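Right, one structure below, let's go through it.
The complex appears here minus one protein chain, its other protein chains still in place.
Entry: chain A
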């Protein structure tokens, strides 16, 4: 089995699907000739030609609208939005056009589109390159939101997203592209959308999280283990829809929960997870569910982003607070 970092795994997923299905297309700003600003699509234009992997003019709304039109024509577009903050320019096409197409046509048309975009903090990037906007998209009916935390999941989730007949917003954490290598099977396999993964078992507290924060949570859990505290870590992998069944199984076991996200605290995925826990089984809880998240500010400039982002120390303090309730 090959060792790949997350970037290579994502590229491999696209290569597998370009090979398998002639309707798969990749386009966006700078994705063709050089393979994107992060080189995620490097080499794909050379291997699959300019009709299937191509650079577009610089206009995000048009990238989204092109994807919708091509989807109507039976293609399966993978549209890259160069940086997360640029989705605002394409928001109408993503959440109003692509996400509503099946509904608007009563099922006649669909938008089998993957919108790929890098996001996530800790890389000293410019403004609007790092925001965690998953909550914004997750609030929109008709589109799924997927955030992988490791190379294996990234490839399997992306293949599943490309094959999905509805639009998927696929967010790739910048700090995970080169973070580590892991075994990734060759060829095709899928990781089911909407299925969470228990990445670490524990009996005292559950941390529900996704993306880079899965690793931050595991770090905190490893430190807490030395103190005899057993933390279970759940990687949601898909933040819309949320796999509440896997979360509830864990809640029933630990009775204490923290939801950890890199995004600002309010009205986001963490809030939704807590609301669903509340609906599904508040009586299983021995303590209020805590949110550990960024503060409700604009994502900060590089100088203080390390303080802004949740870290193991804040998680450990949170776990103790929940245990001591």
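By our rule, contacts are C-beta pairs under 8 Å (C-beta built on N, C-alpha and C of every residue); 3 or more make two chains touch, one makes a residue touch a chain; residues count from 1.
To be clear about the criterion, contacts and distances are computed from a predicted model.
Enquirer: Between "Thiazole synthase", "Coenzyme Q-binding protein COQ10 START domain-containing protein", "Sugar ABC transporter permease" or "Pyruvate dehydrogenase E1 component subunit alpha", which matches the UniProt record of the unshown chain?
Expert: Its UniProt record gives the name "Pyruvate dehydrogenase E1 component subunit alpha".
Enquirer: Quick one: say which of A:166, A:188, A:249 or A:305 touches the chain that got left out.
Expert: A:166
Enquirer: Among A:3, A:105 or A:278, which residue is in contact with the omitted chain in the full complex?
Expert: Checking each option in A:3, A:105 or A:278, the one touching the absent chain turns out to be A:105.
Enquirer: Looking at A:122, A:185, A:241 or A:281, which makes contact with the chain not pictured?
Expert: Touches the omitted chain: A:241.
Enquirer: Can you list, in ascending order, the chain A residues touching the missing chain?
Expert: Residue positions of chain A that touch the missing chain: 25, 51, 56-57, 59, 61-62, 64-75, 92-93, 96-97, 102-110, 141-142, 164-166, 194, 241-242, 244-245, 276.
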